[in-house]
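What follows is a structure written as structure tokens; I'll ask about it next.
Missing here is one protein chain; the remaining ones are kept as they sit in the complex.
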Amino acid sequence: MAEVRLPKRIMNSGGWCQGCGHGVVVRLIAEVLDELGVADKAIAVEDVACGSMSMSGVLNCDAIMAAHGRPIPVANGAKGARPDSIVYAHLGDGSAYSIGSAELVHTALRGDNMTVIVVNNTVYGMTGGQMAPTTLPAEKTASSPKGKDADRYGVLNVVDLIGKLNATYIARGEIYDVASTAKTKAMIKKAFQNQIDNKGFSLVEVLAPCPTNLHMTPVQCKEFVHTEATKFFPLGEFVDK
Amino acid sequence: MAEKVLMKGNEALAEAALRAGSRFYSGYPITPQTEILEYLSTRMAEVGGFFVQAESELCGINMVFGAAAAGARAFTTSSGPGYSLKQEGISYLAANDLPAVIIDVMRIGSGLGDIFMGQGDYWQLTRGGGHGDYRTIVLAPNSVQENVETVQLAFDLAEKYLHPVIIASDAGIGQMMEPVELPDFKDHDINKFDWAVRGCKEDEPMRACQNIYYAKHSTDYPEYLTKKYNDIEENEQRWESYQVEDAEVVLVAYGSSSRVAKDTVDTAREQGFKLGLIRPITLWPFPKKAFAEAKAAKAFCTVEVNILGQMVDDVKLATEGKFPVGFAGNFFAIPDPDEIIATAKALLK
Partner (left out) sequence: MSKLQIEKTRCKGCGYCIEVCPKKALSFSGEISDQGYDTVKVDDALCIQCGACYRVCPDYVFEII
């Protein structure tokens, strides 16, 4: 068999909880940056929440830690200042779809040339598992202990939010198994290739487990995301211009 | 050869920022600063820079944050209510040791207030405004010409201290037209700071722009931060003194109201009443050193366009509480000289 090596830019494992999906997403990003030959000019913009642990000795890549909800405009600013760099925002569902939703909508409306990777685990992770716009109906969280009242809060699907704006690419993948992880990697690759080609705004949402806050074992949580979350967040490429 | 042109204060600010080497602007419309946004919407492209009309002030300041982290001379502009929205980003700029310039073309009042000429933001400007342990350097020009010079200084100070710098303009300065000598264009090297993110080679250590407390200083953060602020207070106090040495009452005024205050000093002296004027050019650090010149003063009086006299406390601190400090203020307009003289005289009784 051929050798399988971690990208050289992966320095160590991260401080994420057992079974957290962020680690796989960061590795996929690192592989894609290497394969596209743009790692030397990549700038990561991290939300202050769980994703930003990639800045702590995990991924050797110039990075900015943005305020909660603001990685997209911060990435936009970095790209505006350095148009030749490859800039991506790596953030969670709470950051992208709740507190940062205005910034997401208008960046997609302008079709700004950048790559956004959203890790959707259906809860706020860093603050301890509160209800998010992506929390499933009846899903129990720290702020919806009896289960989410979806009639009151709804469930936000990013494709509904920005699908008809001026995004070049919107896709959703999962990291359930080898095949789905490979598909997700291909999506992330396309999202970066689009930026290289100056094609505009690309967003890939990755469904990921958060076993700690969903109070499940990692394997149970992964099954939950694969079987339940995908009912509300179907996988695929929804915009591909 | 410097050009002399007739320009509106806001437009002169915008042009001066470009001449100071800024090639990044993101802002949002709000009266009375909107001319800056409008001017840059076409002018920025002519100099090859980045302009975007952001969807909100939050987005505007956070784009500036990203651009500053990447090494650009970046700026944004707003007024009162919009300046409040920018506080999140300004706090992050301060915490990350990032240089940037934010221009607040002040109006009046809290909440909506109104769009009229005012100096409603002194407290917010000089106390930090957002969360946490920080203040910003605040420069207050009082003419269109000084607007132009202040922008260059603001970027220089921002880079000297790696800190956000605020220009406190106001509707009066912003909307008036005056002849102005524009400086020559200066280039900014986006790679002049090694900390600016740009992408690193595989075998190079990454650049991480994050809260400086996490990034560089853990246990010595308090000392680091205290020294930074002490240095700014010691080195950067700026003011203009006018007829201060023999003055019985010294007016303290900045921006638009300082122009009327200066005329008031002349008017009072024609009447035999020895007024003087200290005009803070830096609102923070407050020019405490200026008050040593007021050797004959029996009282001080601020002249401001707001209701509560927001600068009075700083004058009391600068004079160590030894003198009465009055306030000649008006919510709707700059107080007229007669009103100021009457208030100043009353302080001597």
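Letters A and B mark the chains in the order given here, with residues in each chain numbered from 1 onward.
As a convention for this text, a residue touches a chain if its C-beta (ideal position, glycine included) is under 8 Å from a C-beta of that chain, and two chains touch if they have at least 3 such contacts.
The shown structure was predicted, so the numbers you read here are calculated from the model rather than taken from an experiment.
The undisplayed chain touches these shown chains across the complete complex, A.
Summary of contacts with the chain left out: across A:76, A:107, A:181 or A:194, the touching residue is A:181.
In the full complex, chain A touches the omitted chain through residues 1-6, 10, 12-14, 16-24, 27, 175, 177-178, 181-182, 211, 217-219, 222.
Basically, only the chains that are shown with their structure count from here on.
The distance from the centre of chain A to the centre of chain B, each centre being the mean of the chain's C-alpha atoms, comes to 39 Å.
Taken together, the chain B residues at the contact with chain A in this complex read 23-24, 26, 50, 52, 54-56, 58-59, 62-72, 74, 88-89, 92, 190, 197-202, 204-211. Against chain B, the residues of chain A that register as touching in their complex are 8-9, 39-43, 45, 52, 55, 59-67, 70, 73-83, 85-86, 102-103, 105-106, 110.
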